[in-house]
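Removed from the display is one protein chain of the complex; every other protein chain stays in position.
Naming follows writing order (A, B and C), and every chain is counted from residue 1.
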Amino acid sequence: MSPSSNSTSAEQRLQQASDWWSTSIIDIRPGVINTRGIPIQELIGKISFPQMIWLMLRGELPNAEHARLLEASLVAAVDHGPQAPSIAIARMSVTCGLPLNGAMASAINVLDDVHGGAGEQCLGLYQSIRKLLTDDSSIPSDNEIDAAVDLGLNAFIAENSKIIPGFGHRFHPIDPRVAPLLSMVNQAAEQGHVQGLYASIAQGVERALLRRTGKALPMNIDGVTAAVYGELGFAPALARGIFILSRSVGILSHAWEQSQQGHRLKGPMPTTIPYRYTGDPEHSVAVVSDKNPTPESSQ
Amino acid sequence: MSPSSNSTSAEQRLQQASDWWSTSIIDIRPGVINTRGIPIQELIGKISFPQMIWLMLRGELPNAEHARLLEASLVAAVDHGPQAPSIAIARMSVTCGLPLNGAMASAINVLDDVHGGAGEQCLGLYQSIRKLLTDDSSIPSDNEIDAAVDLGLNAFIAENSKIIPGFGHRFHPIDPRVAPLLSMVNQAAEQGHVQGLYASIAQGVERALLRRTGKALPMNIDGVTAAVYGELGFAPALARGIFILSRSVGILSHAWEQSQQGHRLKGPMPTTIPYRYTGDPEHSVAVVSDKNPTPESSQ
Amino acid sequence: MSPSSNSTSAEQRLQQASDWWSTSIIDIRPGVINTRGIPIQELIGKISFPQMIWLMLRGELPNAEHARLLEASLVAAVDHGPQAPSIAIARMSVTCGLPLNGAMASAINVLDDVHGGAGEQCLGLYQSIRKLLTDDSSIPSDNEIDAAVDLGLNAFIAENSKIIPGFGHRFHPIDPRVAPLLSMVNQAAEQGHVQGLYASIAQGVERALLRRTGKALPMNIDGVTAAVYGELGFAPALARGIFILSRSVGILSHAWEQSQQGHRLKGPMPTTIPYRYTGDPEHSVAVVSDKNPTPESSQ
Partner (left out) sequence: MSPSSNSTSAEQRLQQASDWWSTSIIDIRPGVINTRGIPIQELIGKISFPQMIWLMLRGELPNAEHARLLEASLVAAVDHGPQAPSIAIARMSVTCGLPLNGAMASAINVLDDVHGGAGEQCLGLYQSIRKLLTDDSSIPSDNEIDAAVDLGLNAFIAENSKIIPGFGHRFHPIDPRVAPLLSMVNQAAEQGHVQGLYASIAQGVERALLRRTGKALPMNIDGVTAAVYGELGFAPALARGIFILSRSVGILSHAWEQSQQGHRLKGPMPTTIPYRYTGDPEHSVAVVSDKNPTPESSQ
C-alpha cells in the first residue's frame, strides 16, 4: 500500500522528512561539501583545527587571538592519567576486545556531570555573577567584582551545593595548568582582544573562597578554562563539549597504549587484591524464601 | 620504588583497595559463586529470571505473586518499533559494523530522561502523593485519593512541568498494554498480595487529568508499570532500570534482524530524501573572516 | 523547494522511506501493538519473560521445556563480581554522574569479543564439529564424537588460537554454574525435548582438551551455555546477545548499589595506590623538538 493516495500529501510528507533533518552546519551536494557556507577545499590547509572547531560550533571563524586561546585550552586538558575513571575505562575496554571507537565511546560517556561537567557548571556560575554587574562597559573595580561574586556564590550555594566547581583540586595544591592559561587571558585582555571580565570574576571567586573558608581553594583547570570560554562567548554546555574534544585525545592515547601492552580482561585491580564482600553469609535458597519482602517497607 | 617502605601501611593500603570495591551482591571464591549469599547452583533451574532480577536488585527472593507482576511488566515493555530512537539507533549501529554489544550500548545509552525516564518520574510523583495520604493502613477513599492527587499534581507541575509522565501517548489513544497490567495489579490487591494503593493513585491521576484538561489523558505503559513497581516497593530509579532490562530485548531483536538484512551505513532516511540545509549560502572563506565575532555578543 | 515536482516520484520515495525501516518483529497502529503478529495484551501475564525473549528473537513461542533451558541460562550468567571489567565500569560510571542507562551502556559496550564473545565463539566451534558428524539422525557414539571433535579443534586452532573459548577458567578450578545446566540439558535430552548433540560435543571437547594438554580444562559458563543455545537452535551471535541480556542484570544491580554508596569519581584503585609511570624523565619542550621523528621509522 502506498503510504498516501494523495499526491499533494506525498509531497508534503517528503518535505516534512527533509525538514525533520534540517541543519545550518553543512550543505552537501554531489562534489560539494560546504561547511557553514564555505567550500571545504577552501578550509583544508588554510585554517587551524581549533578554528575549524569554532567555525563548526558557531558559524563564524575566530580571529587569530581568539583561536589561540581556544587552542591553549584544548591543549591543557587532554589527560589526567589512568586513575581518572574515563582513562581507566578506555584502557579496560581495549582489553575486553573493543576497537578504538568503542573504547572511546565507553570512556567519553562518563564525562558526565561529575567527571566532565565542572567547566559547564563553573561557566554558569560566572555568567550569573556577570549579570549582577552593571553593564556600562567600563571595567568594574575589584570591589564591584567582589560584591557581585558574593551574591552569585550565595545564590549558587543555595541552589546547588557548597562545592564550587572549578576551584580546589583533590590532588594538586596548585594546578599547573592554571597559570599559563590565566596569563594568556590577561595578556589578551590587555591587548583588547577579550574583555577580561570572566578572568576577573574567576579571580574574584578565588578571593572569596579564601575569605570564606580561610584556606586556599585555588582555581583548577575547569575554573580557568571556564573563564577562557566565557571570554570567548561560548555557551556553558560547550565548556563541557570542548573539554570532551580535548580529553578525547588522552582517551585515544591511553586506549592505543593499552592495545600495545596486550592484556586481556583487565579489571580495576590485579586479582591478587581481592574485593570485599559485605553481604549475607552463605545460606540455602530455602532460608531466603522465608524472608519474602513486605514490598512497601523494603526500600 | 616500592609504593611504601612501611609494612603496616602496605597492609592498610591493600585493605583500602579491597574496601574500594566492596559489594553485598556477590561473593566469589575459587569454585564458589554466591549471589546474595545463595550458591549459584541452588538458583539455576530453580528460580525464574524475574526472580533472579529481584534477588540481585534487592537481596531477597520475591514470592510467586510479586514475581508474576514483575514478569508481566518486563514482558509488556520490550519494544515499540523502529521509529523509537533507541530501536532505530540499534539498527543503524549494526549497519556501521558494530556487533550486538555495541549496538545495544549505543541504544541503551539513549534511554535517558526523555526516552527512558518517564516511569521513574511517574513513580516519583506517585510516591509524593502517597506521602500525602494518612498512613493509618486503611484503604483511603476515592475522595481522599483525589485530594492527595490534586495536591501532588500541583506540586509536581510547579516544580517540573505541565506534562505528567506516564499519562497520554502521542500515538496510542488507548495504550493496549495498560489494561492487562492494571487488571493484574487489581487482582493481586484483592487477594492481598499487594496493597493496591499505587494503582489507586494512578487511577486518581487519570481522573484528575480528565477533570483538569477536559480531555482523556489515559495511563500509558510508563504510568501503569510505575504503579506496579510502586506496589512492589521498587525505588523510582529502578523503574528506569527495569524498563531498560525489558527494552533491551527489543533492542537486541532489532539489531539482530538488521544484521540479517545486510545493509551498510543506514542513515535515518534513504538518500532519495534529502535533508534541508538552512544555513549560509556558499561563500568564500575570506568573506567570513570579516565577520569576526565580538565574542561576548555571539551567543 | 519541494524535494520533487513529480507526484509519482514523491509516492515512490515515500514508499522507499517506509521500506527503509521494515521489520517483521512488531506492528504498531493506534491502539494496537502486535509482537510477531500477536496482540501484546494476549502476551502480558500469559507468557514468561524468557518466552518473550524467544518470541522476539525468533518469531515463535518456545514450548515450556525449551523456555526452561533458556531461563536457566539467563539466571546463570547475571554476574561475576566487581573485578569483571564490565561490572567495574558500571560502578565507576555511576560515580562520574551517569544515570543507570548511561552506566549500563558503557558497561554493555565492553561485552565484546574478549569479555562477551566466548559463548558465540564456542557455539561456532560446536557447530563446525556438528557439521562433521554424519547426519543420519542416530546419536553418534563417543568415538564418532571424539573423531569429529579432534578435526574440529584442529581446524579451530589453525584458524584462531590455541585458547579454546568456553573451557578453563582463570579463577574457578570448577565453574559451579556448569553442573546444574549440563544436568538440565541431559535430562531434557533423555526426555526427547532436545537432541543432546551439542551437550555431547561439549563433553567431547572437554575430554579432548584433557587428552591433549594432560590437564583438566573443564567447561565454563560460556561452554555450557553455548551447548544449551546450540540445543535450542540459536545462532552463535545470539549466544552473545542472550549473555548480554543476562549480564545486564548484574550490571544494573552493581550500578544501583554503587549509587547508594555515594562515591564521586571512583577510579580503578584508591589514590593511596599510585600508578607506575614508565616514560621519559622530566625534560623541557626544547629537548624534544630536537628528536623530531623521521616519520617512516617511527612506528
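Following the convention adopted for this analysis, a contact is a pair of C-beta atoms (placed from the backbone, for glycine too) under 8 Å apart; a residue touches a chain by one contact, two chains touch by 3 or more.
All figures in this text were calculated on a predicted structure; none of them were measured in a lab.
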| item | value |
| --- | --- |
| Contact list for the unshown chain, restricted to visible chains | A, B, C |
| Selected from C:36, C:169 or C:254 as touching the chain missing from the view | C:36 |
| Subunit B residues that touch the omitted chain in the full complex | 2-4, 7-8, 10-11, 13-15, 17-18, 81-86, 88-89, 92-93, 95-98, 102, 105-107, 109-117, 170-171, 264-269, 271, 275 |
| Residues from subunit A at the interface with the omitted partner, ascending | 3, 13, 16-17, 20-21, 23-26, 28, 30-33, 35, 39-41, 43-45, 47-50, 52-53, 56-57, 68, 71-72, 74-76, 78-83, 88, 91, 99-102, 104-106, 108-113, 116-117, 171-177, 179-181, 184, 237-238, 240-241, 244-245, 248-250, 252-257, 259, 266, 269-270, 272-274 |
| Touching residues (missing chain, whole complex) on subunit C | 14, 17-19, 21-27, 34, 36-39, 42-43, 46-47, 55, 58-63, 66, 98, 102, 105-106, 109, 194-195, 231-235, 268-269, 273-285, 288-289, 291-299 |
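We take it that only the chains that are shown with their structure count from here on.
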| item | value |
| --- | --- |
| Leading chain pair when contacts are tallied as C-beta pairs | B-C |
| Chain whose Cα centroid lies nearest the overall Cα centroid | B |
| Chain copies touching (subunit B, subunit C) - same or different residues, decided at half shared | same |
| Chain centre separation (subunit A, subunit C; CA means) in Å | 33 |
| Geometric centre distance via CA averages, subunit C-subunit B, whole Å | 22 |
| Residue numbers of subunit B (touch at least two other chains) | 17, 21, 23-26, 39, 43, 47, 102, 105-106, 109, 269, 273-274 |
